[in-house]
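Heads up: the structure comes next, in structure tokens.
Missing here is one protein chain; the remaining ones are kept as they sit in the complex.
Chain lettering (A, B, C, D and E) follows the sequence in which the chains are written, and residue indices restart at 1 in each chain.
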């Protein structure tokens, strides 16, 4: 082995480094910067960014099928195990009593899903094939695991940009929503105070809820069963109160490990070849639109309910129906509270917010059902 | 896609729902009810029940090979990883010093295994083939992981009913045993007080015990090696005192995650097609008999030791030899204590109880050896 | 089934027990003894020893591909997942600020790797083929995961003896190094006091460091990317301060589970057939030499820096450059402190020590690059 | 293209229709569930609305809740590089996003 | 059928025989083990039985243990929907079954 052969061997890393790799590494650093210094969904964007970094180091082989990232991808993304495990933990963190105390709030969880379909139409208009357009639309579910679950089934090749959009914009809700709130609601509407007359919720109710919901949704929308059932399993582990160690494990080890591996594996799909194209740009743009459409639809539906109820319902809680649990709910409450320091609609907003979480999963399943039938 | 095609698509979940699904979902809800409201082995019956629920939602596809439940089944049940991981945690929770302090107590761990073979005979009489009869018999081990381990090897198609029986009856011990205790022992026998003259147990003894036991049992009954070795590994992690983080991990993360996944995966095998038949009923009945036979054999052997020892051994501890650690041990102590508030045989009972745990694993291995040779 | 067939069946365990099994079980007990009573790397040597025990119980079938140990081996060793997961945890436990505060200390991390190549030459001289010789040499990395990672790629058949050597000698550092320190340094040199004038390290520096290092090393030595990147990922999880739950999970669940399984799976490769031969003896001897060569090279380079700096650098910190983090660092500081109670070089030693950790990974990658090109 | 758009429109109509349908069924289900599983004792005064006094206290409770949440945000946004709320609190989704909310909230 | 039953009977005889055989070997093993690995000092007074006084205290200890266990049950069975003992205590097998024991115990 003389220098003639040695040199290229030494520089193989640099000599195989493409401009695309440079761009993607820059993108990775931006994601990590947002995660660390802006605290935008750090538990997901940091691993995604780091995975992207690794995917663009030439000849490292970590993204090969037998490389670490390939192993994680095949173990948890292709099998859809990771998003479902995350949902077990999320379910154990959600409190459905505000929704159960005022069931009509569930209606607000439906309107907030319009963004999914509106975005699908736009994506079709931009020339995306149906399976991809639907996957892009599900960014409008504004729920990470749902977006990843559906995209993996319909268009795994778009997983990375969809996941990045879903989680990045999730944190921009406080920037995206308030202007739309002010734009679409009158001061009078924002000042509407809501009487809080909750039904008393028995523990029995809390325990039966996840079981009944799994059955009802499962029978109506079989495609939504995996997502809704794992969400409800986690919730049951919590409310049952008899399996504390499983509840703790779901809320900690399971969700943490699944989140770290999911982030790395998805980030590692962001190779220059697959990610650097106009479609990625379009997807990121469409994702932003999806968030806006959800909010607009939610607010408009809130206004309708406001009028129909004779100004007994504050339309702001409509914006909480997009899911993005629990931020959208708190944001709606805060906005009303900023308008009038004596106006408290937190419980109503959280009810609409958890309804949005359910609506997102259901809408995702319905979309999966319709589209997988058509393609 | 006109309404003509749409409607069936909409109702496909309901239209594929069979009466059998309904029955199984009812069974699932009963299991969950017992787990949550009666606290019958909730950490296992709750996941099993929920898995059964999922398996009977038509077209959900979670039980398919590439569905979540299928993935878990292939990863941890088919490979027998889950029951063995659970045993690492169980081993780290068992204290063998009461047994080591009075080694003769180990004899009581043998008689308590008769239920395994007695039930096997009954199963044969009821027309079960040998491999199934043996798997059913192992319910008499009264130790979940052992039953699951053996059944997976001999008759995986019966895994669900066997696991359900094993864990349900485990919690009914306090109902099953006391009547038999009163029936088979005289008041004089129950009043027998036992002198507690323990050998002093050095830490060295506690550390060598799991190693020696693994070797002796492994060489005598190779088929029992996986179970006994993981039980002893967990115990070694605890008593060694130098690997606290591994000990804690075994007692928490590993056993919790394995238990949740094992329960879900086994429950998901409870489809109407496989579960709804007379055999299931027979198995549940035979399982109950197995528990009774174990107790009877244990008590009778206890009476023999009582007489032979000149009334120095309380026959009640014989009932603790069935394993069902640690409940049977405490129950025996409690029964003697109820009879005479000054009669304390807890340490003796726990010795017999841990002996039962060992006996169960050994008997399971022996059965595996004999039967797998014959079929 | 008459006694004639029964007896051999009964004694099959014993009748298949070979002398080699006996020797290996004795070796296993020695490893466990060292782990438990001498506390030599118990978290690794205890599982390794126990795995070795299991591998030498005839007919237990745990080491078969579908046996538990086989499953763990294929899941985590063959895929190299376990050593990389361990590195995530290790990275989250390392503090690089002493090194960043005095960057020139990094030079000491280079000399301490000579043992890798020196041992490779000796192994070649002893007749080992290149791939095996290189794997043996990497014991000189004095970093368990690195040794295991490289050996798995180049010569998996030698994994067991290499892992045993790497971890056993790691704990013997306090026996191996001090005599060499006294032998190779003059009292005057050991008395050299070092001014501690650290650059102030901003949190920004600590956060950028793992990212920059991953990129630089990854581009220079692609083969080192998996190891360095997981080490740096763990470090980033810690220093970023925004993903505390991932940081805690990396430092606990992930590393504990990976360590237990890695130990068991590697120990289970220690069957009499594969382990009992002269090569094993040679490897254990060469491993010891590798540790010595590392220390000697580190000290000599320290002396050079000492002279060149006009006795401003204490050569003892050269011995900390072999990695073996964090023990070698503390040992160097302790030795200087024993010589002169007012001589404190802990920060400098720790800087050199973390440099050694980095140097080991880089050297491992470089060796992998060169050798895998030649064979 | 136009056919595709028509298809997309059709999907949207059917889709949103089904979503609203499913949600309405959920509404019904939840109403029944809460009625059927209510505690016997409290079930009695379940229908009639809570008294003004109660509403008062509830409002105050809500006020407290909001205040608390906001305070928490101020606190956390004060040290941008501190750790998220402990794992016991459902930090995964909760922690990050909530913090974001008020931090960004200041910009308006 | 009968042949099967005879087979099953044979399995039972051989099986139980082997179980007792293995257990007897364990007895021997454990006796040797405890003897060989006993602490040198305590080894001396190992054979002779403990004094009456000691037995007394031991009995009391046992009494305490039982009492404690029972108390724990009462406590837990008092709130049927409370959590099991913490993970630190080996809740997995221990917690649930023990609770069952005394709860059901009341029915006799």
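Assume a residue touches a chain if its C-beta (ideal position, glycine included) is under 8 Å from a C-beta of that chain, and two chains touch if they have at least 3 such contacts.
Quantities reported herein were computed from a predicted structural model and do not represent experimental measurements.
Trainee: Which residue among C:100, C:192, C:246 or C:272 touches the omitted chain?
Mentor: Final answer for the missing-chain contact: C:100.
Trainee: If the hidden chain were put back, which of C:29, C:124, C:288 or C:304 would touch it?
Mentor: C:124
Trainee: If the hidden chain were put back, which of C:10, C:62, C:139 or C:173 would touch it?
Mentor: Final answer for the missing-chain contact: C:173.
Trainee: Of the residues listed, C:114, C:149, C:261 or C:275, which one is in contact with the missing chain?
Mentor: C:114
Trainee: Tell me where the left-out chain touches chain C, residue by residue.
Mentor: Here the touching residues of chain C are 36-37, 39-43, 89-90, 92-94, 99-100, 103-104, 106-107, 109-110, 113-114, 116-118, 120-121, 124-125, 127, 130, 133, 170-175, 178, 195-202, 204-205, 208-209, 212-213, 216-217, 220-221, 251-252, 255-256, 259, 324-327, 330-331, 333-334, 337, 342, 344-347, 355, 358-359, 362-363, 366-367, 370-371, 374.
Criterion: only the chains that are shown with their structure count from here on.
Trainee: Can we say the copies chain B and chain C touch using the same residue numbers, with more than half in common, or are the two sides different?
Mentor: Result for this pair: different.
Trainee: Using mean C-alpha positions as chain centres, tell me how far chain B is from chain C in Å, no decimals.
Mentor: It comes to 41 Å between the two C-alpha centres.
Trainee: So which bits of chain A are touching at least two other chains?
Mentor: 36, 39, 42-43, 220-221, 240, 242-243, 245, 248, 252-253, 256, 259, 370, 374
Trainee: Please list all residues of chain E that touch 2 or more other chains.
Mentor: Chain E, residues with two or more chain partners: 14, 18, 81, 84, 87, 92.
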